[in-house]
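Report on the structure given below.
Note that one protein chain of the assembly has been removed; the remaining protein chains are unaltered in position.
Entry: chain A
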């Protein structure tokens, strides 16, 4: 046997067989393959069906295109991109969307980094409390803010109940009440906590020894911040920026509430309108444009990941918390953070709450206040004779929300961790990058379009899969698919952080794959796993677009329920439901933190 090895270099065939022999003992390969197939069906199929739709004559369009339904056409492309109405259909919404996304990224990153640093690395007064409070805006649906905003600033441009300022005699201009400014303002409020979470995590994991060694070399704080800390957390910064950018591109609810009254369209609302007016072909083209923006984001992401991989630091070791003394700035710093909490949490929630106990908006007199919309009975409104807390439909919707969103976030959290595991361990590079990219794909597809595609794909029985429309399952799998970008990202990040060594050490000790997962990987990853479940849960509970299309009354969830109330002009009851959504999201956060013993504000308290 020595001679064989000594004689000649191995042939290509021998090498391939050897690699296979090695790969056979790495379960990540099998997991990777299974996941790849699974996601190809769950994510790729709907996306492809949208793209194909933009080149196929849709039913009802035979006369306009002079072609048969289902045949190939460039009609929709031409109409959306080059026709006289393309400015309205595509270009203006595109400009608006990019402006909103860019504005949101710039402002939320600048504010978020400062806040993350204050909360994680300084002795600012009340940081433990702020660590939790700062996250709250992210747990609230974006349209909570939009509703609170209209409650205050709504002017005569639209009908219905007037805004508070209006009823107090102050007329707000359209540019304050609607359009670019409030949309960006609200999105910044909403996404800053995400920056705090991601950057804060990176800051906390940063080995203080790296800073210390720079300090020992005599580097001033400014140099340390810009040449050590910043480059090290740059992957986290970039990933936060990309997440927010992509999220803003697909944002639907806020521009729907604040943009539509002044005809300020974004791509997502434009898409919704196209779908609503049965222009499926045009909708597909708009969706494709959104996806192209997303693909560009994805390409940047891929490059970035390559760069980030080069300086992965060995994880698994504890590091000590070292806090910067703020001195005289301690209280002003808290004031700054407090102001954010006031604007981002207290004011909107208070506004909404007040609006639910006021019969007429903006009239602050005692007899105008009532708790009837919460717990009253025998009300004289037509469809809602009791306060929402006494209405069975409300409780049914709440239960549905918890079951559907809860189980889908569990599934996506676990899948995310498995994706992270497969991406980093898989011997075949292709499978790894395919998984990374395909799980990111839902980000490129606006929720509305995704939901529409899901509907057309899973409404009827296909192969082994029965018709799912009308069951909670279609919502669950759609949610899983939609939340995979979050889940897989946090899974990949967690596994990168973990490194290979703890598992290698377990292999040396003789542990098979199940022991390794059960005793080493998952326990170490309990915190990230909780985050990977928690984030989809919070964002799923407040999702609008998927539910608008996929839910039916028997699978009514809280968001669709509140939108329906809004449609009936029961603003008070609708806002009350929105508040309950916020409450459930917050309770869910607390619960998961309790169960896993870790979570969002992890490590800050001690």
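In this section, a contact is a pair of C-beta atoms (placed from the backbone, for glycine too) under 8 Å apart; a residue touches a chain by one contact, two chains touch by 3 or more; residues count from 1.
Keep this in mind: contacts and distances are computed from a predicted model.
Think of the chain that is not pictured: of "Thaumarchaeal output domain-containing protein", "Cytochrome d ubiquinol oxidase subunit II", "Tryptophan synthase alpha chain" or "Carbohydrate ABC transporter ATP-binding protein (CUT1 family)", UniProt labels it "Carbohydrate ABC transporter ATP-binding protein (CUT1 family)".
Only one of A:22, A:78 or A:360 touches the absent chain when the whole complex is considered: A:22. Note that of A:77, A:125 or A:511, the residue touching the chain absent from this view is A:511. Interface note: of A:187, A:257, A:520 or A:565, the residue touching the hidden chain in the full complex is A:520. Chain A meets the missing chain through residues 1-2, 4-6, 9-10, 14-15, 17-22, 24-26, 314, 316-319, 501-502, 504-512, 515, 519-520, 523-524, 526.
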